[in-house]
Structures are given as structure tokens and as C-alpha cells.
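Just one protein chain is left out here, and the rest sit where they should.
The first chain written gets the first letter, and so on, giving A and B; residue counts start at 1 in each chain.
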Amino acid sequence: MQKIGVFVCWCGSNIAATVDVRKLVEAAKHEPGVVYAADYQYMCSASGQQLIKDAVANYGLTGVVVCSCSPRMHEATFRKAAQSAGLNPYMLEIANIREHCSWIHKDVESATEKAVILMRAAVAKVNLNVSLTAGKSAVVKRALVIGGGIAGIQSALDIAEAGYNVDIVEKKPTIGGKMAQLDKTFPTLDCAACILTPKMVEAASDERIRIYSYSEVESVSGFVGNFTVKIRKKSRFVEEDLCTGCGLCAEKCPSRKTGNEFNLGMDKRGAVYIPFAQAVPKLAVIDPAACLHFKTGKCGLCAKNCQAKAINFDKKDEIVEEKYGAIVVATGFNPIDPSPFGELGYSRYPDVITSLELERIMNAAGPTGGVLLRPSDKAHPKKIVFVQCVGSRGLRGCDKPYCSKICCMYTAKHAMLIREKYPDTEVSVFYIDVRTPGKNFDEFYRRAVEQYGVHYIKGQVGKVAENAGKLVVHGSDLIMNEQVEIEADLVVLAVAIEPDESARKLATMLTASMDTNDFFTEAHPKLRPVESPTAGVFLSGVCQGPKDIPETVSQASAAAAKVVGLLSKDQLTCNPCVAHSDELLCNGCSACEKVCPYGAITYQDKEVNDHGKREVRRLAFVNEAVCQGCGACTVACPSGAMDLKGFTNRQIMAEVDAICR
Amino acid sequence: MQVEKFTPKIVAFCCNWCSYAGADLAGTGRMQYPENVKIIRVPCSCRVNPSFILRAFQRGADGVIICGCHPGDCHYTSGNYFARRRMTLLFGMLDFLGIERARTRVEWVSAAEGARFASVMNDFVQKVAALGPNRRLGDLRCRDSKEVEK
Partner (left out) sequence: MNDIKKTTEQLAFMSGAVTSRCMGCGKCTASCPAFDRMEYHPHQFVYMVETGRIDKLLASKSAFSCLTCFACVERCPRMVEPARLIEAVRLAVERQQGGNRLLPDDVPCVIDDDMPQQAVVAALRKFTK
């Protein structure tokens, strides 16, 4: 028989205001096995924990029930306290009377009644608890970063700096991500390439960092400290160790029909190409969909001209398998396609463009060589209208319900840069709210208005139409309570951003959870913002939520710190709540093996002593280091041999009984 | 004669990673749902053995609900699919035995869906309460004599 102590926490008034704690203590004293019951204002405080330790010593307790907040909050705290009192930490259970009782109910009587039942279920469970010992598993000292934008690069650099090996997997032919496409960055107006490309080169030259560019994660298995990841290295049809990145093949390629992705299709590239001049790694890649050799079997001009003999039309995709201790997700974002917003005419008028397209037009390496020319007739636009919140903060199907966070600032940046470079240009911005929280952000926006004379109009745009060959923007000016019509040479839409489409597939592979907008969820929104709820998976950058570059870089470094903390351990303590098979009941049917998602169950022939009868039987054997304790096998087992430590059939039955009593 | 308002006994099995956290979030958000819902924490919805549900009904529960992660989001990759298949079979059988389909339910509630947890519980309790007490599968030995006479 257990000797159980029940400890009821007031949690200040959080519990005590709705649950009669004294009554709960009295009720606890009558439960089977309970030899001691007490209440205290803050059980999780040092003196509260001391109360538990003292009671364990004074009353010789063998089991402890703490009636307090969620076990997800303080189970670890109280188990540590029990352990320091000499008790096995798994002899402690928590009755959740805060989140599941006092916080959701108002009536003191019925809430107290419920708390008593929850306490009773926990006591019934502890009566059947046994000591458990946690195993250890080794940590693979290598990290994987998925995504090679500024978030992924920063995380990888920081992990490498701490002395660990790290691999970057990037699905595009070059790392750099969206930041490589930007012209200038707010609020300092640094040139994006000037601050990003040195980091790209640093990542490429660091011997601890390995870059899998033009590669995708194919599958992930394993668990924290020991993930096995299959990476598909897509074929470039170019031998990576031979190519020198001279670009001769791209020059000679006769195909010129494909839109250049780096410039968002505003100019053309060959079928063989180098994404951009500062690409890392600087290697050519053949796009088989555009290549004449793949379509007709002829041409081959690139191969003829390549001095290094690097072109290999027969090259196949390669799958590599690697082991990692930790994974950082940095899959980033894409601007949404504004075509569904028919009234804004993005797909109708060539001079309605997105902000990222403007970014390329303004960039010296862009399709216009950095000269502000509009797409339709390559003329200098004299009147430019910006429209904010396109697709953000809306509830229709094509809208995103969230604020994309970066648009206010980059629109102010664009307006400012245009006014500075072309002072004869008239710039108007339609806005709903201007959101500029951030260091020097509001000052930046005010400068656009006060110093650069950008017209900010509070209101939205109803439609963009064409009148006598000119674009006319119909909008509202809510401060004047007027409708306004502005002729425009160029309309720039500040479109919402959305998580990259690869994120959903990846989340399923990692069993990391996502919110309804496909952003990865963090383990705790305030206190653990860079960790995924799945152990060993960390979040970096926009994959977790919209953020600008400084925020992305800080989150990337934070994720790296978490990874380094994990990799610095030689061993991790395993979860001791794993499956266990009773040798005498197992009939070797393989039902459990089939449902195990981890392949933790194997079969071995073993001699058993069944009530004096000795014979060799085929028995299920659980690898405790691999088992994650889901319990699928326990239900599949027809003979009841398989059970889950810490959540045994008898324990859960006892809880059911206690609740239904 | 005074008729006492019927409050059903509800047992909820919640997986540790999604639904239990969702229930915690409902608590943090102070979202009300009836007191008669009692939550049992299990590592995964696939840990719920059909015998637990039979036991609950045998001991006088009026409704049993199992909450797990959304399909595709299971912390253990596929546990919720097992739960869904097993419970489809079990609930069909229970229906045959006279335990109405509305007394049993499998719901997906993620860790971010506190409001959904509360609304699922409110709805479930309301539906079970409408059915009245569960009498068909009760162990007669467990009830007091007065109730047996009824």
C-alpha cells in the first residue's frame, strides 16, 4: 500500500477563489492511501516545495499528488522536488485544478466538487504508480537548417561558430532567399546585398557548414538528438565539382524564353543559368523544361562550350541520408499573388506591380539596371500610387487574416527612395493604419512624410481602372470624407506575405504543429518562442510568423543558441514512460510491431519460465531508446501483454473509476 | 415532486500534445465549459483502449469523448489515425448495444484551439444531456438498489 501525500496549491487566488481548498484537503484525507494532506499559497515556490520535501521525510511518503496548475507547467518542477526528497520522480502526479477547473468555472460549490474528483483520480493513479528509471540516448553532434535565407544562414553561422557541424538544405539553386532580392533595407537604407552577400560567402567558406543547395528534405525520422533525414539533391545536370561558375554556358544558350525567377519574370534567362551574380554556390543549373536538348535531343551548345566539361545531361537526382541532433526550420515566406483582387487590376495592367517587383526594378542588378522604369513602355513614371494592406487583415478567401507586419515600413522606404532619386515624382500612399513599432521605425515613416513629401491618404483603393491609356486609382480619403481619383503612371501593391508552400509538407514530416495560416506554432507563445512543441525542432524567421530582417536575425540567433544548448549535451535523458511487454502474456503475434510508428518493436526467441514450464517463445521486445511512448501498441495487443509505463491500463482504469464513482 | 436537473457525467480522454494543451489554453482564456467534463491525460489518442470506454460506461458515465491532434499533426505521426479507426468500430458496436451514437465522439483539437475545445465540450455536454442518463450499459452491481428498482 502506498503512503500518499496530497498537496493543494492556492495559486494565490487563482485556485483558492473558486475552489474551497480547505474542503479539498479534508476530502483528500479520506481517500485510500492518503496519509497526509496540506494546502499552501504557492506550492511551486521554494517554501512550497520544502513543504513537500519535509512531508516526504516526516511521513515516509511513497507517493505524492499535487493539486495545482497544468502538469505541462510545473510537473517537472515538482518531480525534481520529489527527487531531491529521495522519492522516485515518477511517483508524483498532478491534478490539474487550475486550467481545467478554477479558471473555467465560477460556482465555488461545483468547482470544488470537480476539484475533489480530479484529486481522487490522481490519488487513484498514484496508488498504482511504480518507480521508473529514465534511459539515456546519445546526441548526434550535427544540426540541420532547412532553408537558406537570412534566417537559415544566421542560424547556421551561429551554430558553426559554437563549434558544431551544420548543414543547410536550400531548395533553390542558391542560398540568400528573399533578402538577396531586396534593394535597400529599412530603417537604415543599407544595401541588402552589401550586408547579405558577405554572410553567404562566410557560410560557404566555413568548414563546419555544408550547403545542400537545389536540394529538398525528403523524409525525417527519429527523435530529438537523433534524427535521420533523407535529402534529395536535385540534378543540376552540371557536375558541381567541375563547374567554375564562369557563366559561358548561360551566354551561349540559345533558349531565351523563360522568365528569370530572380527578377520575378521581368526579364528572361537561358535554359542553363546562374541565378544571380553573387549566387552561393556559384554553379550553373539546367532547367530541363526549357532546355532544347531535353526537348529535341539536339543543341548541346552549353556542353560544347564548357571548358571544364561540367555539363552532364544524364545526371540524376541523388538521395543522401544524414543524422542530426537538432533541426532548425527556416522555410521563410512568399508574397501572395494579388491576381484574385480583380479590382486592383494586377493581371490586367502591366503597370500595376507588387512591392517585390518594384524592389527588383529599383535594384542595380535588376531588369532595368536600377533605373525606375515602368514595365509597359519603359518610361519614367511621374505619378506613383502605393496601396497598402493588399490581402492582409481581411476575412475573404483570398485574404490573410493577419497583419503582414513589414509592408508599412517597406512602402515608406520605397516612397522615400523614389522621392530622393526622382524628386519630380509625385508619390501617394493609401493606408488603413500605419504600423511602425520598432526602433527608429516611426521616425523613418515621419521622415518620408515630412522630409520627402510623400502624400499619405487614409483610405483604401476601391478600384484601379484605365482611362484614355492612363491608370486611374479610385480611392477614398476618409479624413476629408471624400472620394478621390488619382491618375497614376505606376501602381505598387504592398501585398501580404504567406509561409512558403513547402512548410506544410515539412511540418507533417517533422510532426511539428502549425496554426491555421500555416505558420509553425511555437512551444510557448511568450516563453519559448523559438522552439517547436516537437523536441529538437527549432524555428527561425518568417516560418513562425511575419517579421522583418532585424527580428528574423535575432530569432535565428536565438534558435542557434537553443541548438547549441542541445548539442552541447553528450546524452539526453529519455522519457521513461515507454512501452513494455509482459513476457508471459506475449504470444508473438506481431500486431504491435505493425502499428509502431518508430520501428521500436522487434521479435526475439527467448526462453521463458511459464509457471515452471520452460520453453522458447517468440516474444516482442521494445527498444526503450527508440520508443516514444505513444501507446499505439498497447491497444493493438490482443493478449494484453503490452503496457505503457506511467500510463498503464490499470492506472487509466483507476482514473476512469475514480471519475465515474 | 421536485425534478433535479440532470447533469451528465462526461469522461474526456485528451492527448498530451494537442488536446490537453488546448484544454489548458481554454483555461488560460477563461473559456467556460460545464464542470461535469473530467479530463484524463493520455500520451496520445491511440493510447485509449476501447476497454477504457466500456469501463467508463459500465461505471456510469453518460458520455465519453476522445480528443486528439488534427489528422496529419499527430505528435507520434499516425496515432490519431489508429484512434479514429478503432473508435469508428467501437462506436458502431456501442450503438448496436444501445449506447446512442451521440454519447461517444472523437474530436480533433489542436494546442492552439482553446476556444474550439470549450465549444466542443459545450456542444457535447448539451447533446448528451438531451439524451438523458445512460442506462443501457451499466453494471447493475455498481448501482444502488433504489436506482435498480427504477
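We take it that a contact is a pair of C-beta atoms (placed from the backbone, for glycine too) under 8 Å apart; a residue touches a chain by one contact, two chains touch by 3 or more.
The shown structure was predicted, so the numbers you read here are calculated from the model rather than taken from an experiment.
Visitor: Taking the complete complex into account, tell me which visible chains touch the one left out.
Guide: It touches the following shown chains in the full complex: A.
Visitor: Give the residue, chosen from A:S476, A:N587 or A:S639, that touches the chain omitted from the document.
Guide: If we include the chain that is not displayed, A:S476 is the one touching it.
Visitor: Touching the absent chain in the whole complex: find that residue among A:K463, A:K594 or A:R618.
Guide: Final answer for the missing-chain contact: A:K463.
Visitor: Write down which of A:D337, A:D399 or A:D582 is the residue touching the left-out chain.
Guide: Here the residue in touch with the unshown chain is A:D399.
Visitor: Could you please point out the chain A residues that touch the chain left off the display?
Guide: 343, 389, 393-396, 399, 432, 458-463, 474-476, 478, 481, 483
The working rule: only the chains that are shown with their structure count from here on.
Visitor: How big is the gap, in whole Å, between where the Cα atoms of chain A centre and where those of chain B centre?
Guide: Averaging C-alpha atoms per chain gives centres 32 Å apart.
Visitor: Sort out for me which residues of chain A touch chain B in the complex.
Guide: 70-73, 96, 98-101, 103-107, 110-111, 113-114, 117-118, 121, 507-508, 511, 513-516, 521, 533-534, 577, 595, 597, 628-632, 634-636, 644, 647, 649, 652-653, 655-657, 659-661
Visitor: For chain B, which residues count as touching chain A in their complex?
Guide: For chain B paired with chain A, touching residues are 9, 11, 16-18, 20-21, 23-24, 26-28, 30-33, 35-36, 38-44, 46-52, 55-56, 59-61, 69, 72-79, 82, 86, 110-112, 118.
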